[in-house]
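One structure follows; several queries about it will come next.
Chains shown are a subset, placed as in the full complex.
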């Protein structure tokens, strides 16, 4: 498969394990426990693809305010300013608070409205949703498995490569309560590994990636000077 | 038992462990955690049996769209085009969306309608349902164990060798919540095995196969150049 | 206790561990995870006791159709034909489907009606129910523990040595949800044992057998050329 069919993660050493990157158009779960740099990884995908490939992207945040996220990214040497003509950050919490006159709309409808409108105006190729569990909570599904199934179909119709950030409980590999792991085309899993009594390492692994050969192994995840890296785990 | 009573899985090295293959007419659960190549295994059964035995087959997908699946298979060197006169892929999601005028029908009835009609028109010998859990969710069973029991009886009457793909939680060997493991005639289980701190291997095993002697052992599952293989696990 | 008070299991090497066999009149749970040959063991008890002792027996199947079971048994070198004047196989699923005019009867009543009628006509000494969990599901108990208690009393009044097949989750030793393990007079447990990274063995063990001295140990369960065998586990 040619590289133009792939979106690079720009985690050094990891794209090779995915035969070049994430197949274009996939919906990928980026799932991991707290502290495993999921937001950083996801924003980095938007940032690097904008900077190097000119690809427009959108980051829809339900948890962190826009300012908070911006500060976070700057401190990580990922400057939203550098790519502001290409990458949009949507602070869905602030938007909803300002929508006083229209509170009859549910959160899910607001999410869909913004995701659609920005698709029309920006034609983003890459979409990050931070996070799927918060969206699911706010959506107040009545039949969670069925409505989630429909949400995935709706997202698929956006024709963007999509990263859905998902928080796991520490030590858990339960990627979803409502079938998220079946519905997604790929799963990238981040975790904390306790390597001895004192030391903990972050790890990354591609669990599943439809339509691509990939290594199922774990790699050590490092972040230094604004660069994410997946390196081989040294023998103990 | 003569080979004509068997459907080969075309996983090299695995059919021998099943006394030649799956007994014809069996309903087999193909259960495994995300990333263990279940769709690939199942489509490969249809593909190879069509190509080499001329056996007609049908793949009913509830999760992946038809295009998505086709791209997936091509990238795996399994070309649906090669067998398009023999193997049909049904995208149940798209069908249902187009059935606006008849939404009173439940998903389960649509599934049954398609499975029956295609049986009449194509007389398929092999059927894949991808996946059973999604079908169960969409069917909105009221008495899940009892209605599932009746669904199995209904499928059995199709007189096709059937693979029901089922997703497991990582690390789980709970093959079903509603008795799926009792109702099926066979269970093929795929899993991820963490062989050391860094490396993960895919494994395959026949847990149960009525009416046939089979090895209950685990084998390493490999996929290279379009060929699936089950090999002995090397001593550590 | 004299051998005439015992029903042999005809698992070679296992009857000795039960002081000769199952005490006549006992209700025994035959519980194990999928793939541990429970149906084969149970039918073998009927088959061998009919062939060698002339004892009439009845196998009531709720899961597998009669044809399916027959094919299964033939492939295992246990021919129902050999003992057809002595052993009856009842396919309760097919019966119920044919009982259109009387669907007001519950499944449990149909089960009882057949078990009673065949007791009168055949006076079977041995009864197999395949399986107890399916019977429990179909019976739609309202007070499961209490109604199961009454069902056991009802079965006890049949005055037959009874094997109740019960499916366990892999790795589980929870022999029942509703007190099955208290109510039964004996428990024979089959399981898969992972002996190393690759190899799995079937094991058998008598957990409980009222009124008889028995070994509580595990034995390896083998099936070769139509013969079931329980052998000592070799030291590792």
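We call the chains A, B and C, going by the order they appear; numbering starts again at 1 in every chain.
In the analysis below, contacts are C-beta pairs under 8 Å (C-beta built on N, C-alpha and C of every residue); 3 or more make two chains touch, one makes a residue touch a chain.
As the structure is a computational prediction, the values presented were derived from the model and not from experiment.
Given 3 chains in view, how many copies does the entire assembly contain?
Assembly-level count of identical protein chains is 6.
The rule is simple: only the chains that are shown with their structure count from here on.
Rounded to the nearest 5 degrees, what angle rotates chain B onto chain C on CA?
Answer in degrees: 60, to the nearest 5.
Cα centroid separation between chain B and chain C, in whole Å?
So the centre of chain B lies 30 Å away from the centre of chain C.
If you average the Cα atoms of chain A and of chain C to get two centres, how far apart are those centres in Å?
For chain A versus chain C, the centre distance works out to 52 Å.
Can you pull out the residues of chain C that are in contact with at least two other chains?
Within chain C, no residue contacts more than one other chain.
What does chain C use to touch chain B in their complex?
Within the complex, chain C contacts chain B at residues 34-35, 39, 63-65, 68, 71-72, 75-76, 93, 97, 131, 133-134, 137-138, 140, 167, 169-171, 192, 196-202, 223.
Mind pulling up the chain A residues that touch chain B in the complex?
1, 23, 25, 143, 145-146, 149, 153, 156, 173-175, 179, 181-183, 185, 187, 193, 195, 205-213, 216-219, 232-233, 236
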